[in-house]
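Note that one protein chain of the assembly has been removed; the remaining protein chains are unaltered in position.
Which chain is which? They are A and B, in the order written, and residues in each are numbered from 1.
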Amino acid sequence: MVECRYYSVMEKLASLAKIKLSEEEVESLCRDLERTAEFLRTVSEISRELEVNPLYYVWDQWGPLREPGEPRTIDIASLHVSLKEGYVRVPWRGGKLEEA
Amino acid sequence: MRRLKQAWELARDFREGVEDPVEHLYNVFEAINRWEARVNAYISLESPDLLVEEVERISRSIRVGEKIGKLAGLLVSVKDNICTSFLPTTAGSRMLDPYTPPYNATVVERLLEEDAMVVGKTNLDEFAMGSTTELSAFGPTRNPWDLERVPGGSSGGSAASLAYGGSDLSLGSDTGGSARLPAAYTATVGLKPTYGLVSRYGLIPYGNSLEQISPMARSVRDVALLLDVIGGWDPLDATSLRVDRPRTFTVSKADPRKVTICVVKELSEGAEEVIEKAYWRILKKLESEGVELRDEKLPVASKALPAYYTIAFAEAASNLARYDGIFYPTKGGGSSWEEEVELARMKGFGREVKKRILMGVYALSEGYRDEYYIAATKVRRVVRDEVLRMTRSCIIASQASPILPPRLGERLDDPLKLYAMDVYTVIANLAGVPALVQTIEFHNGLPIGVQWIGKPLGEGELVSLGLLVEELTGLAGVVAG
Partner (left out) sequence: MRVVIGLEIHVQMSEAGSKLFCDCKADYRGFNVNANVCPVCLGLPGALPVVSKKSLELALATSLALKCEVPKFIVFTRKHYFYPDLPKNYQISMFERAGGVPICRNGVISFLDPSTWEWKTCRVRRINIEEDPGRTVYEEGGITGSPYALVDYNRSGVPLLEIVTEPDIETPRDARLLVEYLLLMLEYLGVTNPRLEGVFRVDANVSIGGGERVEIKNIGSTLDVEKALNYEILRQTKIREAGGVIERETRHWDAMRGITRPLRHKEYEEEYLYFPDPDLPPIAITEEMVEKALRIAEKADLQVLLGELLKLNVPPEHAWSLLSTKPSLELFRKTVSLGGDPQLTARILAVDYKGELREQGRDPYDPSSWPPLETVLELVKLTLSGVYPYDTIKGLVIPALASNPQARLETVLPEKAGDIEVAVEEVIREEVKAVRDYLQGKTQALNYLVGRVIKKIGRKAVDPRVIREALEKRIKSVRST
């Protein structure tokens, strides 16, 4: 067990982010997360006093709509995929992919 | 310190038959051969044969008087997070090694339309997450001005390629200072455009709401030349502004008596002493030329850095979810979907990237969203409104970096030390406004930069002021060695 208050948080985050953490990185990563989380939390202190709405889009400008155009079709085989009869093969229950 | 002809002068001289683009290409090859093994500015280089073929075509066109593009004969390096269908695009990550996209970024299409030659793809911190270009899966890039030091990041490869003469112009990207910090560290010029002025179509995303592809060069005029080529509305990017191609190349040097500079307290202090002194020297010099200096305050600036990182991490966690081992070269070797994804992401991502993804998930997750992500977006609104208010009547002056280029490894032991390097640059990304960094002095052979922050679509004014400053410093076109 690593001595880091964020250990269980980190485990949950890694599970949500679907990243397996290697033994070597767990400890230092946890410490970094702890420090970073505390640094970033300083924002919430000031924002509680701010009576403003969130800003998600920097310009107050409407997005465009797209008129019909020609498809920019690509050949899926040009990606690093494993194909079977045109389908992209994904490991499911026991199957494996080869490293490129 | 050497000085090279500016790119716009070269392009003019090629067109007029005064310079030979073929000879120029060989000069650039020579610089790459001399420096690249030590600097590692490039992840991939275009085949010399292909470039020779292309430059001969251009040379022929010039001889017979055919119409040629604005960038004909110039060698442009492109940051490796900008998609090219003719060269691999790795974003500095093992995850995408070796991935060649099936399409070109809009900016790359525009370069090619103007007959530019893409000489290679430049090194960067993995997925542009870093400020030193040490965090690349392809090894660190070194600063040509001092090989023991970093070139800044994440567009360090682009900056370094310019600084040793390995390219004439370069495309970087700037999420929180990624083009400007390297400019400050390599005596080059970096311009982060107004958000939406340059299409992001084909830029591998890190923090979508913050970043812009950014022109980099060895002079202010060259940056303007490149901006004019890549800027302007693109229907493929919904965040692209409906504006014509910019026209900044032809602006003239600012009349100092017509310039007002806001000296923002919070953006003018906190740096190393040598930097602060240089900063005040250039401001005083400008004042003596007739520029009006006005004192301003931006109290929220102290929260800009954590707000910036919160938003960037949240967006990054989302943007990087797609790398799951299915379409891209790094596979996990897992025997179920879940295992495949977890292993591919374990193998494909570096430590810093993993950390930022985890932080981003944290900032967006139920129960923490309000405290992190939402809080940051509120701070962002205050920052933007304040900056917009100020830039209506002045150009904001700011330091470019709190420190001189650090030595390799110096900033990696503590994440907060790494993040603090961006303290002056993130403001422009949060506010969406343009910002230009240029060099004002050298200290013990290391460059010191200054930052000018303008109003939305005020790139012309930044260029204009930049030209004035460049005249005062005499540092246009300098290269290392």
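In the analysis below, a contact is a pair of C-beta atoms (placed from the backbone, for glycine too) under 8 Å apart; a residue touches a chain by one contact, two chains touch by 3 or more.
None of these values were measured; they are calculated from a predicted model.
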Legend entry - Which of B:315, B:371 or B:459 contacts the chain that the document leaves out: B:315
Inset, instruction - Check each of B:73, B:101 or B:306 against the chain that is not shown and name the one that touches it. - result: B:101
Legend entry - On subunit B, residues whose C-beta touches the chain left out of the figure: 82-83, 91, 96, 101-103, 105, 200-205, 208-209, 235-239, 314-315, 317-318, 321-322, 324, 326-327, 337-338, 341, 361, 364-366, 369, 373
Legend entry - Missing-partner contacts on subunit A, residue numbers: 12, 15-16, 18, 54, 56-57, 59, 61-74, 76, 79, 83-95
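The rule we apply is simple: only the chains that are shown with their structure count from here on.
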Legend entry - subunit B - residues contacting subunit A, complex: 98-99, 102-103, 195-196, 209, 235, 238-239, 241-242, 300, 303, 306-307, 309-310, 313, 317, 321, 324-343, 345-346, 349, 351, 354-355, 357-359, 361-363, 365, 370-372, 374-382, 384, 414-416, 419, 430-432, 456
Inset, instruction - Note which residues of subunit A are touching subunit B in the complex, please. - result: 9-10, 13-14, 16-22, 25, 28-29, 32-33, 35-37, 39-44, 46-48, 50, 52-59, 61, 63-64, 66, 72, 74-75, 78-81, 88, 90-100
